[in-house]
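One structure, pasted below without further comment.
Here the complex is missing one protein chain, while the rest keep their positions.
For reference, chains read A, B, C, D and E in written order, and residue numbers begin at 1 within each chain.
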């Protein structure tokens, strides 16, 4: 998938302009079976994409647990709702317009409206921006799940104090005005694709993008009132581990499903998605042991996620052994990023910037280092003699940072002018579960009376 | 799958009687590859059905969490056991006799015993009631998971007071005398199939059926003794969200797996299963905001389930955009159904009737409205010029209501004559976890001594 | 998969020595499609193995919950970390050397180093010890997940008192010096494979192996200081049920994925993996009811796991109806094993021996009883006129017991000579979460100050 | 001023609260506790081991009242919380020197 | 010797602890409780049913101090825990006969 990143040489893409025709499967040996002229539906590919899509959808509830366990018990439902709600509003928005803007033919900057309201999105493998061997409608669903979780990721930076309705408005619009264009640049034949940027499953589109929006949101909403005053400890670490476990599980759909087929490329992405977090987990644990003698569970969960984030752009482009290395390397900046962030006044509550922003950036850049043509059939990286690829990766990361940063900022300022972003002091201290949602997560003793 | 609902015209089915031969895949474009004469095993179809079956099996533990989180902590294990136990007793019963009664050739009312004790259920795609491209034994497993969860769904109406052993006896027999016949009517070539009733994945067979049995069970067992006296609040809302998330995940196997193949029909069902709950979630949240200003997490979880229930019968028959609409519409009756039920004296503890009964009925009827031949290759609904289909749907729903209602009632009365259905006042007030299972869900302080 | 166990007659295997060439798919009817000379990648098989591998990976977090719920709240994170950490250290070790030692050509006792550091493990279906229709790298990943969970299983015997770092060192080395050789014997063409031992998905390799190591570890580490003094009750039974539910779900990948293809053999293994635990659950519940009138939730969860363990070696070799029987029979020794163990002074904290050791042994032996050539195309068992198979199974079990017992013992003694295995009295009584990991699982009240 | 400390069955909390409200007692504080007394606990079986779980869930209700209403309050609680079965619980009355309202800082304003 | 029993808002625990530490009060014991008083609870809606959740989360802080510092301690707690809004809580002072330190076995050594 993301075939524009797999075609080679990137230069030719621009010259020929024959964008869609160039979708060649990653693994040359397997590509023979495919005749680009009339790609037929393949039941194996379809089976894998059906389950991959379900796996990615599961990541949003998984994120709810990862985030929900990290907050205090008075805010857990609010935090979880911030993920779940994306499944409704962002999901519907994707069907209405987001899909078309991201993945229909348009210009270098944005797609058109030809697929808006799923017009022409049918059961055949035709009509999508790239040749498929799976039903077009399934491709649309797969991409939908990416948009949904990207929007939900942002919430980690502003939990425990952002008001729910402005948040809801923000991510719903953000998914159209930020996510869709950036996805178009990289996966919809836009300018980054034409430049040859490699992003297998969303290092820039998903993680850098969400990480930067999270940073901006944390700044615009402002810190929690008790930030730095008291210890804001996770109320349920097993939930964090549950979230991490389910995220890893779902991420196989995310990365390996990004091959859009059940082939060697998918298997490669699978293996890197298994091995990179293993590398991160080992290094993270050793860093914990060295620093304090105590390998933490929250650290392990965080390390797993960082490894998954870092390997996302690289998944189908690097060798399995290099994936362990990439995961191991990526542990370091995020590990120390967390520590440094804790000393600043930035209340990025659940460290979206350090995990997704830094992890995604490191992954995107290392993709330009470790990419190996003998594995991906597309392009080599710096280590294999192609320093140009590294520069392209730098440009892609910077583009995502600037665009997501600026537009997210403007959007939040507009919403903030209409309604307050930050919960009132009372609501915040009472906890957002009761003040925003009228519910408590855990009720044990009695003391409540039915009214109506 | 459920091909008898996809063949057309329904009338011909009856006349020709060549029931099994008429199993044509939903998507005509894809049907070419299949020669009904000698359907060979297809690895892609098999892969999708293997994982689909696992997904549906996971729904029963998921339901345990959805229900378990909603009860008080003194009853959580009992509630969860009511789901888990179905995996044992109902599962075994299905292999013994249920499968044969439901899905072997018989008459219009019930299947025969030719497949009892899995006699002749082998590894080839032959011998099932419909032509398959997957191993027969896998088809049997897939159908088993439906029966298991349908039985477990009923428990939501009688938790916190029904005794465990009578419950166990009830669902075990119910799965044979109620579920199997109704499944035969719709999916086994019975009279509803012959009438052309559309039920893609079980709107009537599963949800209306379980919803009515739940209503009857709530009435036969009687209300909790403290119903309406004190607030019976959910003890763990994150568990409810976990259940909802896993249910959604599993439901992709339920609905999309009901295509029995990895094809366009499966992809269509997948997309509707993703988009309908999105629509429901949006409307439910907006209704919550309008009514009280507070979008609740339990509401979001409930809305997701209602959307999933409603789209179940329609999944492979309607367009993706209409699925959003169907989900959005289905939110309303269930939302107000919950409110109205709360004012009645009916102690349907976890609102199985409002969620599954009402949601399933609405879904089954809307299938007759939104069905679109250009998507399903089978039949149009009211909106596309075929009002007859709507009437057929009404008949199917009524049939399920009457049969399930009457037989469930008789069955409960018989069991109730042999042993009490309702827990004693002491057991109920102590909580069913300790009184029925000798266990507490959460033990923190010490104070227990090992005896034996 | 584990094709050497499926080829027949076993005798010929030894004589011919043409090991790899004999990998014939289990279901003769389906084997035609496969030309052993040049097995091509099959998208359906690949799809099933991609998701199977993800499913097995999920079993390790699932195990963390199954185990974590059973311990006291002061040790839950430590217990969960003992599973999660295996995903990092054992996973990396497998890629470095374990895979090669287990599953590359070597002698009858151990594989070679030709595949070490994944050298030559590519995207084609070639280069593995057996013919494949899936990418080689995916086969490596699938096998990795088995090694990871086997190591994690051991932890159940020593939770609540073993120090974390020696545990980490132990399982990391154990995965190379115990798991890899035993896997080679059975699945890598080693002496047990040559003898014709049947082990579809790891009765001996995984469960007997882990069970014996667990027994040895419990003895070497010694009991908890408060063992037998106070009631050591599960702190969160819903977590136990969550773990059991997710384990069952993942086990479909474990057993059915061991067919290494999406075919009749996979479907057979799927059906037995669904039906055997159903049988166990029914018998376990009835035993509970007979003994105490109270069917317990922890019992149900345990019964499910025991059924899954017992069917693991038999999954693709026996008929679905015999699977119910096998599951039902296997309930008895484990049920009473638990009771007897509780009366001994063996502090196998979470009963790994009774569940996995006994369950695995019973399953491996019953495989030699119930195996049915008409289902597996390989070999009959005792019941179908081949008592020899039963003897082979006995030898396989004994071999695993002796080797795993001896080497695990030596390994623990060496590690114990370097660093203490057992936590100090203070650390143990404080709880390992704070003493080993510096974290508490559940924090509700405030009272913590940020320092750095 | 007295602290009336009652240990009651969990499902009696609402009844006690209602009874106190009828007496216009303005405030109460409730704690989840576990207790054991004449009621001997239940037998639990976890994985083949039998346990006597001697500490059963109870709820402690603390309410500070002025001396003149103490008897009335006790009577109300006892009536509301009684089932007549073993395990109903206890009421203890403890002397209180003073009380302060944190919001106002005033003393003895219960 | 007095037992100073304060019921405060959950998010005031750290402030109270810091205030007590400044007075060199060596120990305290904290319990999660739920309370109701003038603060009337909030309305919760679960599946269409409205509930008045009258018992809100509070934290009870118990600290035993010698008679001479009681007033100082009370003042410190009241200052640290006050927001001025309804629901701030109460401080009750109860007489204590003796105290024992379990580790040393010594009496009246708070």
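We adopt the following convention: a residue touches a chain if its C-beta (ideal position, glycine included) is under 8 Å from a C-beta of that chain, and two chains touch if they have at least 3 such contacts.
Keep in mind that this is a model prediction, so the values were computed, not measured.
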item: Omitted-chain contact residue, chosen from A:175, A:302 or A:389; value: A:302
item: From A:338, A:396, A:415 or A:436, residue that would touch the chain that is not displayed; value: A:338
item: Absent-chain interface as seen on chain C, which is shown; value: 74, 226, 229-231, 426, 429, 434, 438-440, 443, 445-452
item: Contact footprint on chain D, counting only the chain that is left out; value: 2, 6-8, 31-38, 54-55, 58, 60, 74, 77-78, 81-95
item: Absent-chain interface as seen on chain A, which is shown; value: 70, 231, 233-234, 288, 291-292, 294, 296, 298-299, 302, 335-336, 338-342, 351
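The definition used in the following text is that only the chains that are shown with their structure count from here on.
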item: Where chain A and chain D overlap in contact partners, by chain label; value: B, C, E
item: Chain E against chain D, contact positions shared by both copies (same if over half, else different); value: different
item: Far-end chain from chain B, centres as C-alpha averages; value: E
item: Winner on C-beta contact pairs when A-B is weighed against B-E; value: A-B
item: Residues of chain B touching at least two other chains; value: 42-45, 47-48, 51, 230-231, 233-234, 236, 242, 262, 292, 294, 296, 298, 342, 438-440, 443, 446-450, 452
item: Two or more partner chains touched - positions in chain E; value: 10-11, 14, 32, 34, 36, 43-46, 49, 51-55, 85
